[in-house]
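One protein chain is absent from this view; the other protein chains keep their places.
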Amino acid sequence: MFAEPSAKTADLLQRMRDFFDRYIYPNEARHHEEMAAFRRAGNPWQLSPLIEELKPIAREAGLWNMFLPHEHRGVPGISNLDYAPLCELMGRVSWSGQVFNCSAPDTGNMETIERYGTEAQKDEWLEPLLAGRIRSGFLMTEPAVASSDATNIQCSIVRDGDHYLINGRKWFSSGAGSPDCKIYIVMGKTDPDAPRHAQQSMVLVPRDTAGVKVVRHLSVFGYDDAPHGHMEVLLENVRVPVSNMLLGEGRGFEIAQGRLGPGRIHHCMRSIGAAERALEMMVDRLQARIAFGKPLAAQSVWHERIAESRCMIDQARLLTLNAAWKMDTVGNKEARAEIAMIKVVAPNMSCKVVDWAIQAHGAAGVSQDFWLAEAYAHQRTVRIVDGPDEVHRNAIAKLELAKRR
Amino acid sequence: MFAEPSAKTADLLQRMRDFFDRYIYPNEARHHEEMAAFRRAGNPWQLSPLIEELKPIAREAGLWNMFLPHEHRGVPGISNLDYAPLCELMGRVSWSGQVFNCSAPDTGNMETIERYGTEAQKDEWLEPLLAGRIRSGFLMTEPAVASSDATNIQCSIVRDGDHYLINGRKWFSSGAGSPDCKIYIVMGKTDPDAPRHAQQSMVLVPRDTAGVKVVRHLSVFGYDDAPHGHMEVLLENVRVPVSNMLLGEGRGFEIAQGRLGPGRIHHCMRSIGAAERALEMMVDRLQARIAFGKPLAAQSVWHERIAESRCMIDQARLLTLNAAWKMDTVGNKEARAEIAMIKVVAPNMSCKVVDWAIQAHGAAGVSQDFWLAEAYAHQRTVRIVDGPDEVHRNAIAKLELAKRR
Amino acid sequence: MFAEPSAKTADLLQRMRDFFDRYIYPNEARHHEEMAAFRRAGNPWQLSPLIEELKPIAREAGLWNMFLPHEHRGVPGISNLDYAPLCELMGRVSWSGQVFNCSAPDTGNMETIERYGTEAQKDEWLEPLLAGRIRSGFLMTEPAVASSDATNIQCSIVRDGDHYLINGRKWFSSGAGSPDCKIYIVMGKTDPDAPRHAQQSMVLVPRDTAGVKVVRHLSVFGYDDAPHGHMEVLLENVRVPVSNMLLGEGRGFEIAQGRLGPGRIHHCMRSIGAAERALEMMVDRLQARIAFGKPLAAQSVWHERIAESRCMIDQARLLTLNAAWKMDTVGNKEARAEIAMIKVVAPNMSCKVVDWAIQAHGAAGVSQDFWLAEAYAHQRTVRIVDGPDEVHRNAIAKLELAKRR
Partner (left out) sequence: MFAEPSAKTADLLQRMRDFFDRYIYPNEARHHEEMAAFRRAGNPWQLSPLIEELKPIAREAGLWNMFLPHEHRGVPGISNLDYAPLCELMGRVSWSGQVFNCSAPDTGNMETIERYGTEAQKDEWLEPLLAGRIRSGFLMTEPAVASSDATNIQCSIVRDGDHYLINGRKWFSSGAGSPDCKIYIVMGKTDPDAPRHAQQSMVLVPRDTAGVKVVRHLSVFGYDDAPHGHMEVLLENVRVPVSNMLLGEGRGFEIAQGRLGPGRIHHCMRSIGAAERALEMMVDRLQARIAFGKPLAAQSVWHERIAESRCMIDQARLLTLNAAWKMDTVGNKEARAEIAMIKVVAPNMSCKVVDWAIQAHGAAGVSQDFWLAEAYAHQRTVRIVDGPDEVHRNAIAKLELAKRR
């Protein structure tokens, strides 16, 4: 990047790297094995012993809730540009964000409640989330409609006296598999007859409300991603008090817009971290393996791919940091082209780099012995969730066309 | 294609299509659920009730061992070009080949024993394989070396009196997870000091020989591919009689060359069948889903992908049929460029088409609700097994360079 | 391909190869120099002395009008599949088609008059064209509208007593630069109020009619393509007798459809011939040049490109031959998907292969010392003329979507 990281970032980054060296990297095998053991025993939807063990240590070390630019609740004054490199580091190990209470969808949910919630909502849900005592789900996508067009969302939220009555079927509700997931933010229609962008609302629904049913998990290229998980959740005549509404009826799109920017930066920087690690693994494997009398690394076809990987990663990182900087300086709305661009660029880039790394590993690359196939599955999915590539490319193109009209 | 299929093919193809309509397609969900139930119960490495049920029906219908051009044991005079379209059909449903006793690695193993085995070996192993009573494994790839260069294979086969003593570690031994997998063909070194291509031999090793240990399965992306499976197999002081040697010591490469061609055609046509089905699913989904006021199918970016899919599929099919025709008319050796070409083209094409189909399905595309993510995982792996793309491209290039020297 | 060429093709192909070895390849430098000398002297729009010299020899050798399946006027019974390999050969030297009276747009124009012309029209124009005494132009594309949608064509053809009065501006009228270009087929609107596909007609306009003005040539990536040329032609109050109408008023689209298929095969096979020659040049250069201590050919990145070139060329050829075979057996209409597919695949493929060949040649590759940059310019243009890629991909997609509706 062409500005040095801020002192704040430099300090946090150094301390996080030390934490990774001491607590995260050495425990990757243990985490993998603990979850595999749960799975073999028939129920992987359990808290990770390792993560629960590391959370207090991270909190103690002051590496906690760093995503939140809040005087008391996070890191005072931390900007998107400051936080971005920490996300890249967390992208290297898929479960590491939870250790620092910095993992999706909790980060977005906490931001949402912090920004749009009442004091009562904050007391009840934000505090335990910030403390890492509970986790949360975000229920938006639905199986029956093309959710890439959010106006398609069908879940119904009907006022009934002092309550809302909610009916709908959601899926790919990430994080909802975890046993400590206690609260959902649900997007649905309060007024189907309102103008297109005023039909939707967001409401808080506690997990244990009657009528909430976690039906099953959805796999991602064969992975269950337990204990986090991507769940199908049925909401049948679920009743919550009207005080659970966020911001107000019909303001769901407004919240969606507001919460969207920072999450994009987080996702994209994690994709970049994943790609960096995949490139390291690719390089190491190519230098270690011999075929036809020389290391694979000596073959110029691999030189091409290594060089392309480096070029793509560095470009995606600069683009994302630039988007973060724009968000920090001119706001989400002005930065919407940049935010859409990174949503397309970063996961496409990481898919490509990880795919090359898989190829460099041969059959081992698709197996459980390396993290690569799992990383590919995840990065490929990022190209779809929060809006598929096509939707974002359309948005970018429309802004570009408008410039010349 | 620019020659009509032979009468033999036309007849077999029609009868197989009817069989698919009657027995295969309607049972896909059942098979999926039966295996999932085994998995939930803790052991998916069991015979598929559905497949066992269908095998006698297929055999009865004369749709059995069609891969083998043998007067009594298969279809008399069936050529590679004749058989190819049947493989395409079987590529539409991953487990369907087993129903017709036409699945890898059994087909290659049966061909090998039929071609290079002694009468005693045929009686003992070929007959039960042809009858579908047992299955077989092919143990070649090793975790410790770049197996893309087959001269790297380290498994040791040492003559000890009337026996061979075998020591080695193999992995990605496909099919070895099945409980009826009873016989392995093992590739290893009988003479490390012989010339490069005379060091290796192939030997028959019954599954239940002392010292044979199936250590674990390797996942492919997140799939276990049970009950077929890709296993890691440890061979520790495994002792087999010298009569188990195939063809003769030091002739492993010769056998590998001989068995290679037909298997390539089978694999590639299956990739094409998978791509065709993915394209159908893509088209159906795009016509069914509405976003931003019109079906996804109305967007020209999808027109591009549908058109490219059709162009790529048809080209790959013609290339593969052409390779089959060349093998039939001038032999494997003369057709080696064509065989290498399809090994690169077909799975790369199918990966691309399946990937677009996934994108067309949104998050559903990566889940267990559609066959697409599983198909992607499989097709992506085909780009690695039996030699990665890079090895085959090198071979093609060397033939091309030699033409002009 | 998986059928041997017909005896007719084998014979013609052998005789043409001999002709190329004797008359074409040895004269490439001479042709290049003759045209360059004309250009330096200020007027390249002159007959090529070489081509005029070779035409009688080719005609004498029975290598003349081979594109026309006509008992007296061409090769009796020659099919598209028969003729295709001859086009591939002619694609290796851009001007060679003229030697055999087999070059565009004359071939399409002769077919059109042969098929749709009156006897008087045939006597006046077809005979001298078949004899190679004159050449012809096809005036369709217009500068003012997106001609990819042929209904946009604006040139007006108004009946005025026994004459038509024609007004319009055409460009990229290929072949119209040649001094022996004497007759144009002009597409224009006779009835703007008719149904969409009955508005257009085609009419014969002699070059020397009053009001016809060849305004200028259009360059193609800096090349003037003299003496053939791509001309801008202004038609101002051009008056021709009503007997010059082809087939009938409002039947322009019908003729366009009919003439389209064979031309596609010719173009695509020429693209394939160009790609084959580029691959040969690439291979030769890579084997001749040394950098960093070894021939460029020893680098695996070039292996990849050579192999990909071979795979792409062979696939495009099979696809085109298959389209020819379908046209021969079931007709243009049934083969319309195949014809659209080759129009996309062949020039995209040849652009890619030629581009790699340029890269293999370094700066020499973009210069006049090799034919490659010129070939690229031509192949790139083929992706636009006769309908750009996008239009054909849309057509393919629509056929594919219709299959599943």
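For reference, chains read A, B and C in written order, and residue numbers begin at 1 within each chain.
Note that a residue touches a chain if its C-beta (ideal position, glycine included) is under 8 Å from a C-beta of that chain, and two chains touch if they have at least 3 such contacts.
Note that this is a predicted model, so its numbers are computed, not measured.
Screening C:134, C:234, C:366 or C:399 against the full complex identifies C:366 as the residue touching the chain left out. In the complete assembly, the contact with the undisplayed chain comes from A:304, out of A:149, A:180 or A:304. For the chain missing from the display, the contacting residue among A:127, A:314 or A:334 is A:314, taking the whole complex into account. Across the entire complex, the residue among C:14, C:219, C:243 or C:257 in touch with the chain not shown is C:219.
Not every partner is drawn; the one left out touches chain A at residues 1-3, 81, 279-280, 283-284, 286-287, 297, 300, 302-304, 306-311, 314-316, 318-319, 321-322, 324-326, 337-338, 341, 344-345, 390, 392-398, 400-401, 403-405. Interface residues of chain C facing the missing partner chain: 40, 42, 141, 143, 145-149, 152, 171-172, 218-224, 230, 289-292, 296, 299, 301, 358-359, 362-369, 373-374, 376-377, 380-381, 383-385, 388-391, 393. Considering the complete assembly, chain B touches the hidden chain via residues 299-304.
Methods note: only the chains that are shown with their structure count from here on.
Looking at which positions face the partner, chain A and chain C present mostly the same ones, since more than half of the interface numbers are shared.
Look at where the CA atoms of chain B average out and do the same for chain C: the two points lie 44 Å apart. Centre-to-centre separation of chain A and chain B, using mean CA positions: 37 Å. Of all residues in chain A, those touching 2 or more other chains are 299, 301, listed in ascending order.
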